[in-house]
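What follows is an incomplete set of chains from the complex, kept in their original frame.
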Amino acid sequence: MAKTDIGPPDYKTMLPPVIQRNYGKWLYHEILKPGVLMHVAESGEALYTVRAGSPRLVSTDHIREICDIAEKYCDGYLRFTSRNNIEFLLDDKDKVEPLIAELASRNYPVGGTGHSISNIVHTQGWVHCHTPATDASGPVKALMDEIYDYFITSTLPAHVRIALACCLNMCGAVHCSDIAILGIHRTVPKPDNSRVPNMCEIPSTVASCPTGAIRGDMKNKTVTVNDEKCMYCGNCYTVCPAMPIADPENDGISIWVGGKVSNARSAPKFSKLAIPFLPNNPPRWPEVVDAVKNIIEVYASHARKHERVGEWIERVGWERFFSLTGIPFTDKHIDDFDMATETFRTSTQFKWR
Amino acid sequence: MEKSKTPLLDELEKGKWPSFVTDMKQAAQKSPMAEDLLSQLELSYKDKIGHWKHGGIVGVKGYGGGVIGRYSDRPDLFPNVQAFHTMRINHPTGWFYKTDALRNLCDVWDKHGSGLTNMHGSTGDAILLGTTTEHIQPCFDDLSAAGFDLGGSGSALRTPSACVGPGRCEWACIDSLDVCYNLTMEFQDKIHRPMFPYKFKIKVSACPNDCVASIARSDFSIIGTWKGKILINPAEVTAYASSDLDIQKEVCDLCPTKCMEWDSKELKIHDEDCTRCMHCINLMPKALRPGKEKGATILVGGKAPIVEGALLSWVIVPFIKLEPPYTELKELIERIQDWWDENAKSRERLGELIKRLGMRVFLRGVGLPAVPQMVKAPRSNPYVFFWPEDIKQEVK
Amino acid sequence: MPQIELAGKIYEVDEDGFLQELDKWNEEFAQAYAHTEDIEGTLTDEHWKLINYLRNYFQQFGIAPMVRKVCKDNGIDMKKLYELFPTGPAKGACKLAGLSKPTGCV
């Protein structure tokens, strides 16, 4: 039988020799061009990184192709980034351009560094999950096609991080992204009274509802939902399979903007609602692609250098964000969850548009 | 020409960005599972709805997690994905691979699964997408032989992850890779045998740029930082001054604390006011470096929205030195998990529990002192609890 | 819905073998399922103690107890728990005990 608890392979065995030699002794880096980093160590040695885009959902053959390339140029060393890009790690500067040429020939986009749009962090969607309100890989592909140039160049005011999650569980951790694409349901789940008693823990189901819309019905070993208090988060379905929520007619996508994670300049912040609902329109989600592109373009032409999306919006004000992007403001934009009042304007300071 | 069976998905092979559909088709050449997955996905594109049943509990012997069970709701149409479970493989820290390790992984997966993967999942695991119930144990056995182990799932410690840190980055204030690997090895049991009220995530970034988004995505965030002066290399400052960079406008004016002064010759930093945001260092990597006394800030509570709304992690230890074997850090983690495990309701994340019981109770529970670095501002409501020992007890 | 025949009786179960009519549970069901959960031979007193504990808890509170509680209340540790139920408390013990399938946190 297999050994258990061996843990992952020791990362030290995976480091290219140039890293092993200069581990923790890096001096500075330069972005030689989009997608190409040079890190120089105290020793004077340099590490070259070539970053290539990936669809994340990759076949073993695709991985083998990556291995082939890495073996050809990088002595077999590579890594993936926290945004699922592939990084080829080289110590020989002369191999950089040939590597890039080969990547180009195989249609790997090289970029994602500096003031670019890097890969979109995303989730399972219809490919593997049971709660999605939209697909993940599909909208990502459609959007990346459209904003491809922002990946391979570095022309934006600052870097723009996009993430997608296919339901409110937010596995893509979209809640702090410059632009977040979030699948949402809009149908109140109907408990299936025949299945709830056998499949669900009533107290857990009741506790799962953020807005207290669910009441236990102990007599019938089931639950009831107060439609008015339900905002379709789907958490009850997560704990109780007998409360289906997916609905082709009403599932779709919402767009959120202005989040960030880094502590650079401003503190990390949550993304805020920009567009409450766009329809699921497979295979290429044109409404979503257009909406995101619009936001990027408006940002690109109005933000100052080094200003992340959220920093730009906070400087000019949300009033201005809505007027510049032409996105309609609705009562759905106004928070009504538990700390809602913190978002209400408690001042006469605002702009007319 | 034969009519495509996946006209909708075919549309996603167009365009310049690499297409997952191409990868799925590639896998479908070899694997009937992948083929049925493709077809089922096409149906989802048509129906605008997922075609997986709820949940699934499958696993390997001796572990309580690491595999995500999944069953098709149309096994009639797609028998090869009737069962289509995902295996989460703990990635090598920092997502560094030598190709032979990767090839091993691919071989095992072609043998037991669909040949489709996510490199990587959002938590950091290498995700092996789709196998049958029967294949789980043998697949695990082969993985184990190849040096791989499962990652976390369920109410367990999830696979910790770390930024590239000292592996490549000049700003690393802590050895993010070693800390992460060390904790991963130390807590194998907690990863594989769910014992908590809910999931628990640890992420390590070696500086405040937080390249693994640890502050947003982990219950326990470890973020490198420093004390003391930012190291300035005046010669390189001069070099930047004559480059494209406008030091006043791009660096000083954007410093959040406005603690930098630039007179076109000398760059001064009032370090006592600096909040180590990294901006100036980010822009002038050759000229500026983090100060010498290095360590980490510990924050807890970060998570996605369900149930109580999303949380960003909160500072609970402004500064801690991190040297192997990281005893102080591990003890802190144990104390926190213990307090959480003892007090939480089912499916209550650490941050939610602290929110419910109060930071005051948490701090006392885990033995940490209150310091102003923990808050943006003190409370504004007058609903102040006093400890019984603060109050003159009435003798009644 | 899949059906399974155990010790001569027919039970409705889901794909994972979890009982779909909780009131049909009986001791034979538990025993008959043991081997699929990597338990060799017949269930011991220690198994039954835990199974009964789980059933009682579930009947009383409508939920499965958290693992810490299981261990505390039964004076065992995680190691022991996995010795008894090698596939873990959620997959192994709850299935045998005829609780509704643990959900959510995977």
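Think of it as A, B and C in the order they're written, each chain with its own count starting at 1.
Basically, a contact is a pair of C-beta atoms (placed from the backbone, for glycine too) under 8 Å apart; a residue touches a chain by one contact, two chains touch by 3 or more.
Every value quoted in this text rests on a predicted model; they were computed, and no experiment measured them.
In terms of the labels on screen, the copy numbers for the complete complex are A x2, B x2, C x2.
Operating definition for what follows: only the chains that are shown with their structure count from here on.
The greater number of contacting C-beta pairs, out of the two interfaces A-C and A-B, is seen for A-B. Mean C-alpha positions place subunit B and subunit C at a centre distance of 33 Å. Subunit A and subunit B have CA centres that are 13 Å apart.
Residue positions 204, 208, 238-239, 241 of subunit A each touch two or more of the other chains.
Each of residues 53-55, 60-63, 68, 189, 346-347 in subunit B touches at least two other chains.
Note for the complex: subunit A touches subunit B at residues 1-11, 13-15, 19, 23-24, 26-30, 39, 47, 49, 53-64, 66-67, 70-71, 76-82, 84, 86, 107-109, 121, 123, 125-132, 135, 137-138, 141-142, 144-146, 148, 151, 168-173, 175-176, 204, 207-210, 233, 235, 237-239, 241, 246-248, 251, 261-266, 268, 270, 280, 282-284, 305-306, 337-339.
Chain contact summary for the complex, subunit A toward subunit C: residues 197-204, 208, 218, 238-241. In the complex of the two chains, the subunit B residues touching subunit A come out as 8-9, 11-12, 14-21, 23-24, 26-27, 34, 37, 41, 44-55, 60-63, 68, 70, 84, 86, 89-103, 105-107, 109-110, 115-120, 122, 124, 129-130, 140-141, 143-145, 147-149, 161, 163-164, 166-170, 172, 175, 177, 181, 184-185, 188-189, 192, 208-213, 215-217, 223, 250, 254-256, 276-279, 282-283, 285-286, 304-310, 312, 345-347.
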